[in-house]
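Here the structure comes first, spelled out in structure tokens, and everything after it is commentary.
The full complex has more chains than appear here; those shown keep their coordinates.
Here the chain labels run A and B in written order, and each chain numbers its own residues starting at 1.
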């Protein structure tokens, strides 16, 4: 069975596994105060190209979002997001559980467009009764988005400017950040993100790690006692080394970027194959996720030999499905897929 | 440097590491729906000796406590705990962050004694204004406690009966459960705990795993949508296999119990050594934690060759320190320690 179902059904990258084995017998201080965490943080800082970034490690994506958003928002405030944002639909209400409303705005292919945000914020403060509502306290975007799309540098710059104008932080959910940064068509770099966002995270779980995300605050703006905030939400690992060793490996010799690039190469090959065979794309993406409109008959035939994800129903005869590549996708599996199309 | 500082500064047990490596290339379903999670759950069920237990995996101890307690309590209710309970002092207010008061009662060597609980609950409902206060909605105990002490079967039975009488669940924090169950002097078995408690967790992080705790609900009493509740608090791992493989290994061929027994053997040896050399015990413990009252001069001398934990100050000249063994403690290191005493 060929597997293009998701980017988290493999184990971890062999290099990470090797380093976990090599360091296993070392005695290390707990709670993230070990040398691997320290080294990983330095390497990430360097990759960001900014001296004033501060890095923390957390275990998973929903956890990261809830801790960062809860830390950045004042009590009276909500987080603005595209209505397709992960926090709005697929995190079991984790943000609301911390006490904050997700202020969902219409999306364009999964993106929160600058014009939509600008109009919303302008009109918000024109309403004389705005103090009876939830005040927008930060902006959440994901990159790549839940639809596999990417912001352009221009869009990201505009979002950043709007946030500055309203004095609210811009936070980027990078669960699949590697696949965004290494995309063939993007003009956005990690340094751009560090310059334009107030906080973001570099996803490990979906980009080669067993678990773990690296939270970055970009200008010495870490919320006070961030360790305590993280622990309060159950996000601190006693054996912080697990995260330290993984991220230290991912940011040694550009491993994170190399394996992300590989996933993009595989996705590009898959896109070519779909295109050649005349398949219809639901959305044009340039990351590791490909959305295809399938006839149900074809879908059922393919499903016998390949795994992929259901995305949404189109009509009685057609369905949108998602094929995802990852750092672990082999060229052979892509060729086998192409042969089946 | 000899290390007796804690039971979480090693990596993971070699057998677990081996299994993580062996299974790394397998493609597995995410979010805990993989076969290793399923297998681990079955093995834990069997180890509990009860058919109606239900098992879930979480990442760490504070996370587990906050999710379970938040799930078991009604809004108006608080959790009763010894004032030395981990949830009361060392979890950054994680329980209160979910909206619940920790109702702290006086401890006896870290234990919440049945008489103390009984008196508290009896008097609580005698106060005519009790509806203006926080209503006790469950009882939290740890076993071993934060002081390394253990409940007797008699005490556990009494606590269980009191809870039944007031119709509130009894929850046991087993962060170091292995070291309690394998203690030379205990009369409490895993089956006893499954019979007497409504919920508990089997600690992995401090007993050989890289991370992970196994939550057990003991009589088909899992709170509805426990997966969703866990995800809402950021406790679901996309690669649930990480927890599944580890617990599957720990509960294969009694590994969990064998390595726990080893830690106890080492602790027993250490206790002998301290006793022979005339050291003063702060508390008599039978688990993997040993509390010794040291003259500060001796403390400073020892500290050059051994790591241990500060526990509390006695007076200007004396300090209580903690020596902890673990599954990873070697006989050689214990002998070297003995030689230094």
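In the analysis below, a residue touches a chain if its C-beta (ideal position, glycine included) is under 8 Å from a C-beta of that chain, and two chains touch if they have at least 3 such contacts.
Only a predicted model underlies this, so the values are computations on that prediction, with no experimental measurement involved.
Every protein chain here is a copy of the same sequence, 2 of them drawn, and the whole complex in this file adds up to 4 copies.
Note that only the chains that are shown with their structure count from here on.
Between the CA-based centres of subunit A and subunit B the separation comes to 34 Å, rounded to the whole angstrom. Against subunit B, the residues of subunit A that register as touching in their complex are 3, 6, 8-12, 14, 17, 20-21, 23-30, 59-67, 91-94, 97, 205-206, 210-211, 228-229, 231-239, 241-242.
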